[in-house]
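One chain of protein is taken out of this complex; the other chains stay put.
Chain IDs A and B follow the sequence of writing; residue 1 opens each chain.
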Amino acid sequence: MEDATRKSGDLWSGVALAALGLYIIIQAGQWEYLGPEGPGAGFFPLWYGVAILALSVLLVVSHLKRGSARGDATDWNKLGRALSTWLALAVSVALFKPLGFVISFALLTYCIVAVMYRRPLATAALTAVASAAGFYLVFDRALGVPLPVGVLGF
Amino acid sequence: MKSASSLIALVALLCAPLSFAQGFKPTRTVDLVVHTGPGGGSDVLARAIAIMVEKEKLLPVRLQVINKPGGNGAVAAAHLAEKRGDQNTLGLFTGVWLQTPLVSAEAKVTLRDLTPIARLVLEPAVIAVKADSPYKTLAEFIGAARKNPGQLKQSGGSNTSRDNVVRQLLQKSTGTRWAFISFPGGGERIAALLGGHVDIMVIEPEEAGEHIRAGNMRVLAQVSERRLAKFPEIPTLKEAGFDVPVVPQVRGVVAPPGIPKENVEFWQDFFRRLTRTQSWRKYIEDNQFEDGYQNAADLAKFYEEFTDRMREILKDAGVKTVR
Partner (left out) sequence: MEILAGLFHGFAVALEPANLFWCFVGVLLGTVVGILPGLGPPATIAMLLPLTFNMNPAGAIIMLAGIYYGAKYGGSTTSILMNVPGESASVVTCLDGYQMAKKGRAGPALGIAAIASFVAGTVGVLGLMLVAPPIAKFALSFSSPEYFALMSLGLALVVLLAGRSIVKALLAALVGLWIASVGTDLFSSTSRFTFGQMELLSGIDFVVVAIGVFALAEVMVNMEAREETQLLPVPKGLKNLLPTMQDLKDCRFAFLNGSVIGFLVGALPGGGSTIASFLSYGLEKAVSPRREQFGTGVIEGVAAPEGANNSETGGALVPLLTLGIPGSGTTAILLAALVLWGFKPGPLFIPEHPALFWGLVASMYIGNVMLLILNLPLVPLFAQVLRMPVYVLYPLILGVSMVGVYSVSGSLFDLLLLLVFGLLGYLMRKLDYPSAPLILGLALGAGMERALRQSLMMSEGKLSILVARPISAVMLSFAVLVLLIPMFGKLNAWRLRALEQD
């Protein structure tokens, strides 16, 4: 199952990387390759761009030759949990500006404990408050490391 | 009666600039924004200023250094531009704030978009070779470059750095050509010269000082209008027979756009007083800077001239400018 995911992943990631390689080559083509002062800004990117393109084509071709494993067995459930963690993190980063680190981080923690791990709400609330307070005390108060500040001033 | 009133008028006249300056006084901690991380050149200068301000009791409030690194100065400049009208923020700029917007389209904030306050220092430079180099004068080096075009090498910073500007000006005025090799750090530039991998470099006198004293380095000429106190016998570029403009390396202070006129007057006056203190004099002497104080109006004029000249030099050097 994992192997099947991996193999069809080879195809798509290979195509994506080939596109990246192409993009790098096109960009590098706009910059000087060899100028009067020596190798220009496009010199190095052109070469690794070509290498990315070549290797990703190799990856795709070897995948096609092997014959793709039918039945994409990606575990969407697992993927969903991982991606929602990422999304929760992204939302909390977005909230840094209005709410500041302490509140956003408490919300993130609450969300992970209560929603992702289905712990009792009291446990979640306690964990959230305790860890957010801990970060504030350790970093902001004790060590003087600035944390993102919201409109409320902390 | 008449003499008394004229006396009052005289006193009033004398006090006028003072009372003007008293129109504004910072009431809370003032942020001094720098474009380097802690420990970078501007950061060290900003922290030194903060210490002097405290020691000489020049301000009723504290100066606090804020690091806004990134974007080759563009992030710090943009931060100031966003603080439009903020009365408790200042920025310590260097040449990179002027050069980055010239070559990077992404860096949209120029000094014209901020409020100039004062120019503080000029950093002179010297042209140095390794002690066992065959070149005893700049003319000898230029002569060798003429004989072997493109063979000699200079180590320096980026292509917009003063190092390259000096080279471009010299190449143009003498019709010669030598290679310019960029290194990101000052340490690597010096190591390349001392290791004999390059032939010449433009270096700050403070950096060169110990290498000269130890007999590892020799100075051919100085990039300044007048001879520096510590190099009385070394000719300036002009004296060495190379009449090229001296492009100064500057550091100074700007404020966010849209601040009241009396704030500008307060701050330019404050920095003038700072540059007159004993601690400041010692600091610039230790670092072999030149006193480069200019008030806000002169700094604005300086900026325009500097930018025009820089743009021209960069164009000559084949560097693409975007504004």
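Here is the rule we use: a contact is a pair of C-beta atoms (placed from the backbone, for glycine too) under 8 Å apart; a residue touches a chain by one contact, two chains touch by 3 or more.
Predicted, not measured: the structure shown is a model, and the values here were computed from it.
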Considering the complete complex, of B:Val44, B:Ala144 or B:Ile284, the missing chain is touched by B:Val44
Please pick, from B:Arg28, B:His197, B:Lys301 or B:Arg323, the residue that touches the omitted chain in the full complex.
B:His197
Mind listing the chain A residues that contact the chain we can't see here?
5-6, 9-10, 13, 17, 20, 24, 27, 31-32, 34-35, 37-41, 43-45, 48-49, 51-52, 55-56, 58-59, 62, 75, 78-79, 81-83, 85-86, 89-90, 93, 96-97, 101, 105, 108-109, 112-113, 116-117, 119, 127, 131, 135, 139, 143-148
If the hidden chain were put back, which residues of chain B would touch it?
37-39, 43-44, 47-48, 50-51, 67-72, 74-75, 78, 100, 103-108, 150-151, 153, 157-160, 179-188, 190-192, 194-198, 206, 209-211, 213-214, 216, 286-287, 319-320
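As a convention for this text, only the chains that are shown with their structure count from here on.
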Would you pull the chain B residues touching chain A in the complex into a rising list?
159, 179-180, 318
In their complex, what parts of chain A are in touch with chain B?
35-38
